[in-house]
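Rather than the whole complex, this shows some of its chains in their spots.
Here the chain labels run A and B in written order, and each chain numbers its own residues starting at 1.
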Amino acid sequence: MVKFAILGCGRIGRMHARNIQTHPRAELAAVYDVAPQAADEVAAQLGARVLSSVDEALGDPGIDAIFIASSTDTHVDLITRSAKAGKAVLCEKPIDLDIGRVETCWREIGPLDPLVMIGFNRRFDPSFKALRDRVQAGELGRLEQVVITSRDPAPPPPAYVRGSGGLFRDMTIHDFDMARYLAGDIVEVQAMGSNLIDPRIGEQGDIDGAMVTLRAASGALVHINNSRRCAYGYDQRVEAFGETGMLQVHNRRPTTVEAWGATATQARDTVLNFFIERYTEAYMAEIDHFVDCVETGAKPLASFQDGHEALRIADAALESLRTGATVRLDR
Amino acid sequence: MVKFAILGCGRIGRMHARNIQTHPRAELAAVYDVAPQAADEVAAQLGARVLSSVDEALGDPGIDAIFIASSTDTHVDLITRSAKAGKAVLCEKPIDLDIGRVETCWREIGPLDPLVMIGFNRRFDPSFKALRDRVQAGELGRLEQVVITSRDPAPPPPAYVRGSGGLFRDMTIHDFDMARYLAGDIVEVQAMGSNLIDPRIGEQGDIDGAMVTLRAASGALVHINNSRRCAYGYDQRVEAFGETGMLQVHNRRPTTVEAWGATATQARDTVLNFFIERYTEAYMAEIDHFVDCVETGAKPLASFQDGHEALRIADAALESLRTGATVRLDR
């Protein structure tokens, strides 16, 4: 049994708490939140202990793993302290919005060779995982092109946008990670952005639509398109194209029903709208993989370095957006 | 060059006339219709000679083939005279509504070993043909089940129904032939009918919906469903199921466009609505096959016997409808 303390009992922390609780080899031992009431609620519902401080978790030899689900600005501090306390760490993305802080963090904890996994949930989605496994097994021969479509159902409120680090660090970060998951390390970045959806997002210097092109060290080209609004749901697709064919991951819907009528045929449900529904299996598989890593010492499929690299690409995309130039990433 | 005379210049005769004219090895030599004006129009448009009588065609050594596209009650007479005149014959389905007349016809012309092909156009549809070829090549192992869906866009007028011979002889006849095309000879027939669409059809003793089950001599079971009305177009599908898998033929649409919106996704066009559009390629391939048969003496893919067998099944279905019993067909 891997015993977890969860730090942060917001929406996403609560979802992970439930997933930990139903995992056969994991136990939700304790929860913490800066707002004690949030922690109390989760503890009552799921039968866990409430912690009065982070240190209580870190000092408790009965706790094996720390799940960091608190706000982004606390991640680096909590990762550092948890790693130093010898705990395994699973931290929600992004590590931080500031690449310097991310690098400092690793300089400090790297020598300890800690188990730190970053919550890039999409890597654990059964469809994306199957696509990647088949690409790696050589089904496409050499991988030449990847097309990633990633559109959110609705734009976040302007207040959220302000502290988000911008579209590339907040939303595209998942797609940058998907690009690396499928095509490996990235060496060149081109980006174009638009603000066609909510003028208040533009007023804060951010964009709400984007098209990015990446070149991988392998030679493969990757296209990412993003939109902060999508009328038909949470659009999450990937296409991998290579020497001998193509593999696509399509969207998921609540039912398999098709409607045929006088104006349209084969009409299906709108796409699952909410990331927690779309990635239900992925979030459970993420916990499962992390528990495996804790038990066996295996390297996690989504490492601290993966979190760092995704942020580097986001920063490069931002620079390309500003300058219009193709930005090279040193390797 | 195979030189054709067309007897009957209605809608279907005109379509065939155009197809013959554009075929590289066929020539539309002459046309005839009981209404001279209809023949004049086609002749003027397509540059053919107008015949003043059927005999003129039959006596003309420059005519190789007679295309019979006149009303059903004239088919047997025209087939007989054409075969006796030594012409190759392509006749629209059905041969006749009366099985006795069909059998008499063959007794008369059979000894001449004539080339008589029946216009079961669906046998020449590229998708149905591909499905059949793959079944015969063994892709499914033993064929065990066939499901045929065949629904017309809209019911015919009551006046048409009166002379049609009823749903089974008029509409299902195509599906009975498809059943034999895929599963071979039929030995048992069960039928259930309904009159849910137009009460005037029921008043004439006919049905406007049906479900039929057939057993083939091979052991395969076949289901046919029919409706005289279909809101989304002319529904024409086939599913063949066997030991090692399944092959399906799906509907055809004018474009490949899919629409995704706030209430439905992947919505496609309605299905091609009109049999002449749906089976455009099939009608052209039918002519092409017939021209081949005339040139090479090969047996046609849709023979007089096929026309006879389809009608026998229709009659058996009608008997099953009346008696509720499973009807056996002697072989």
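Everything that follows uses one rule, which is that a contact is a pair of C-beta atoms (placed from the backbone, for glycine too) under 8 Å apart; a residue touches a chain by one contact, two chains touch by 3 or more.
The shown structure was predicted, so the numbers you read here are calculated from the model rather than taken from an experiment.
Counting all copies of the one sequence in the full complex of this file gives 4, of which 2 are shown in place.
As a convention for this text, only the chains that are shown with their structure count from here on.
The distance from the centre of chain A to the centre of chain B, each centre being the mean of the chain's C-alpha atoms, comes to 58 Å. Those residues of chain A that touch chain B in the shared complex are 231-233, 251, 253, 259-271.
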